[in-house]
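The next block holds one structure in the form of structure tokens; read it before the comments.
Removed from the display is one protein chain of the complex; every other protein chain stays in position.
A, B and C are the chain letters, set down in written order, and residue numbers restart from 1 in every chain.
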Amino acid sequence: MSKIPVAVLGATGTVGQKFVLLLAEHPYFEVRELVASERSAARPYREACSWKQDAFIPPSLADLVVKSTDEPLESRILFSGLDSSVAGPVEEAYAKAGHVVISNSKNHRMDPDVPLVIPEINHDHLELTKVQKHKGAIITNSNCSTMFLAMALAPILSNFGIEAVHVTTMQAITGAGYPGVASMDILGNVIPYIGDEEEKMETEPLKILGTLARDRILPADFKISAQCNRVPVFDGHTETVSVKLKKKASPKEVAAVLAAFRGLPQELGLPTAPKRPILVFDEVDRPQPARDVNKEGGMAACVGRIRPCPIFDIKMVVMGHNTIRGAAGAAVLNAETYLKKGYLD
Amino acid sequence: MSKIPVAVLGATGTVGQKFVLLLAEHPYFEVRELVASERSAARPYREACSWKQDAFIPPSLADLVVKSTDEPLESRILFSGLDSSVAGPVEEAYAKAGHVVISNSKNHRMDPDVPLVIPEINHDHLELTKVQKHKGAIITNSNCSTMFLAMALAPILSNFGIEAVHVTTMQAITGAGYPGVASMDILGNVIPYIGDEEEKMETEPLKILGTLARDRILPADFKISAQCNRVPVFDGHTETVSVKLKKKASPKEVAAVLAAFRGLPQELGLPTAPKRPILVFDEVDRPQPARDVNKEGGMAACVGRIRPCPIFDIKMVVMGHNTIRGAAGAAVLNAETYLKKGYLD
Amino acid sequence: MSKIPVAVLGATGTVGQKFVLLLAEHPYFEVRELVASERSAARPYREACSWKQDAFIPPSLADLVVKSTDEPLESRILFSGLDSSVAGPVEEAYAKAGHVVISNSKNHRMDPDVPLVIPEINHDHLELTKVQKHKGAIITNSNCSTMFLAMALAPILSNFGIEAVHVTTMQAITGAGYPGVASMDILGNVIPYIGDEEEKMETEPLKILGTLARDRILPADFKISAQCNRVPVFDGHTETVSVKLKKKASPKEVAAVLAAFRGLPQELGLPTAPKRPILVFDEVDRPQPARDVNKEGGMAACVGRIRPCPIFDIKMVVMGHNTIRGAAGAAVLNAETYLKKGYLD
Partner (left out) sequence: MSKIPVAVLGATGTVGQKFVLLLAEHPYFEVRELVASERSAARPYREACSWKQDAFIPPSLADLVVKSTDEPLESRILFSGLDSSVAGPVEEAYAKAGHVVISNSKNHRMDPDVPLVIPEINHDHLELTKVQKHKGAIITNSNCSTMFLAMALAPILSNFGIEAVHVTTMQAITGAGYPGVASMDILGNVIPYIGDEEEKMETEPLKILGTLARDRILPADFKISAQCNRVPVFDGHTETVSVKLKKKASPKEVAAVLAAFRGLPQELGLPTAPKRPILVFDEVDRPQPARDVNKEGGMAACVGRIRPCPIFDIKMVVMGHNTIRGAAGAAVLNAETYLKKGYLD
């Protein structure tokens, strides 16, 4: 199979840079176009971009001349890490022009005809793309904090049912992009507020965990209350979660269904799929972002401290890599799933 | 009034050092004795102690020779910052010998005849000291995380009633004493576990908010579920709290009763009492430990983001200085209250 | 004496906020005008300013309406924390209009007719203001890193002579203003570069330590080599210094002249003057920014580890508060000195 040409939208940003790294040697996709705002356009990527990754810029892409978001593109699939201030109309325009837009932006996530997909959970929602009125399609992945909550809740919901969820997050600075959080605001500090984040966490998981009813999603029927905080951690969002179950289950039973959780990406052996999408930790003080964030290549939800809750039924700690599984990696896995399910044929 | 001679037990530790600072120029008390373990005893305080405070060692105490915890003491009041591994029998022995032990240690907090006091809330519990079989007395203050939760809940309980409370903490490293948390464990990290802390937070507030029934405390009748985390913050524990009320109230009404909260220490104008025991913040992203921890001299509970909870009724953020109001300052305020209520006459 | 009306230029910035705090209850000065860019002008200070200080905004200034830098001002003395992108012409215009501009900005520091003053060292340089062709005057203080180096070198120079100085800095994030350093760049990191900083450190101390020759300054005659780094510290620049002396001296002798150092501000008992401008530490691991930065109200240079250098003669560690003695506090002390020397009469 020859590789499918793809583009990265918002290629100079934090998520865009992760796309570039994840796609640089991808077995299915080949990056042909790097796209950014007018300001960056027409310059070689290495100059247009303030590169912030550990690894060097992939040599094959360093000199690619950046295109502007108002230019027509040749690539079939566009990975979008566009800032939400511009993503809405830009992604729509490209979808209308026939491209498949795999978006990490929030703008279209809650659109009724746009699938919000975690392929281990709801790859069937991809059918919604057929309802879209574009020649192309828009497929989204969730907010970074939503990702790990939804992954941890999925096997609990299907096995025991859920009535309510309290969640408090401690989120890494890379979640805010670059320059993002000022060091004077976060060094040795906690900021108990992240704009718009609690609203996303209280709605997105319900769509992901919902059911496809022909041309729309019936959201899952439980309530989430979220409290979101920024902490001085580089990569990795940590979440404390309390779950009220429909059908009682012991911590051991919950741990068992989490550890056993597998989905279509694992069955298909997709290149970006983690072997175990949920890692369950037995140690009393794990998972920890600085220690565990890169396990399974940053594509797993790490869960630990599964124990009884004196008010609800189960308490646990959930953690994952906010810019890999929580952003760029999620989008790449969505694209792999979409491709392998035959939608591009 | 001549000053009352006092001693500091565990004077070389983190809490002990705070006692030394808070008592160095106290209008009621005069530090006459510094007491520590055998290892530190018989040496001048400046040598026995690895001083970790911003301020210099009070010159009047720097050369005081440290006594050992098995020596008899002359001081009427003993402020105890002893490690919990030794505090139990040591404090009891001193109480039997006739001293009033004002303790920050956990050991006797839940003893049925020992008052666990936040004077703005339950100074009447001090009556329990009369039930104690010692010649002296033991009076305790709460765990640092409990302190700010109990303070924030007190006016809510008395005005609206409480059915249940979910709380997640993000606790400062100074809460673990010195050397305490290894830097390799916490730099850029979150540790989602603090030994024994959740148990304390789920029980201590109920005793504090309970009612005195002649010779014992009837605990408050609601449930708390706590999840405790260590974060890379120096001073200041932050807590996200969701409260289920008995009687509905709007965020505005809750904010009003919190801001209006005053107690006996404020009425008496005690030297260590904050003017406003609860500071209510309107800014969407406050309180923050690095910014607000020293407000009211570190003696206030800071509360912000009071808003509706989709599951319970009210969500809010609570923050306070863990080694001042959460430890040494709390004990000093207890001693001031005990004195001014006439128990020492 | 009635207080002298003063204004703060750049009042919404990091240094401007420190000016507001230091001047709010000053015995000589009364803040009458707060001045900022067009964008902030005509709004109450509390709204125009993203307040980042521990203390609350001084209530007397919170509602003062901010003026724009192109408006005429009434105040005699203007404290300038203007950004260097605008300070040059703005400060000059105000000086021409008759104001005394006490500036923390770099723009005019090296002008031949502008004194660059640390009053303990070279208050006689204030005579240069008479050479200035303005109706008013411009008086500057040094760059924050220069400040502590110059203070530590002054008594060494006058007692033993200096031939060469190697200095490496580890500078706090507050030195870069707000938003300044992005957290993604500095959390758990060292940035071995600060734009323009090494040049300042290699030239400014020579002017400060130079001698006034009628209408100009003859710079001190030695060489400085500086290497400047940003580290994840909130307040306090630390510097490792190696000094080649003209006349040999032991570490003990150097420590003695540093500890004995006093100047005009100490003689006059100026309100912002530290009692001891240089604090000498004996402990092997001090000074440390997080522990010592607020000693003497943040107005001292802290020096420790004075020891022999295998190549030069003396090695030492120098540390001080970059936004107090290194910026706003330095300017206020300059103004106090200028006033008390009678220049305003």
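Structural remarks
Everything below uses one rule, namely that contacts are C-beta pairs under 8 Å (C-beta built on N, C-alpha and C of every residue); 3 or more make two chains touch, one makes a residue touch a chain.
Being a predicted model, the structure only gives us computed values, none of them experimental.
Within the whole complex, touches from the chain that is not shown fall on A, B, C.
Touching the chain that is not shown, out of C:Asp113, C:Glu202 or C:Glu253: C:Glu202 (per the contact rule at the top).
Among the residues C:Val66, C:Leu126, C:Met170 or C:Leu279, only C:Met170 touches the chain that is left out of the figure. Among the residues B:Val181, B:Ile194, B:Ala273 or B:Val317, only B:Val181 touches the chain that is left out of the figure. On the side of chain B, the interface with the absent chain consists of residues 14, 52, 173-174, 178-188, 232, 234, using the contact rule stated above. Taking the complete complex into account, residues 52, 54, 56, 187-188, 234, 290-292, 294-295 of chain A touch the chain not shown.
For chain C, the residues in touch with the chain missing from this view are 164-166, 168, 170, 187-193, 202, 223-225, 227, 229, 231-234, 238, 240, 242, 284-291, 304-305, 309-312, 315, 317, 319.
Just so we're on the same page, only the chains that are shown with their structure count from here on.
Same-residue interface: chain A and chain C share over half of the residue numbers found at their contact. Mean C-alpha positions place chain A and chain B at a centre distance of 42 Å. Centre to centre, using the average C-alpha position, chain A and chain C are separated by 47 Å.
The multi-chain contact residues of chain A, meaning those touching 2 or more other chains, are 187-188, 232, 234.
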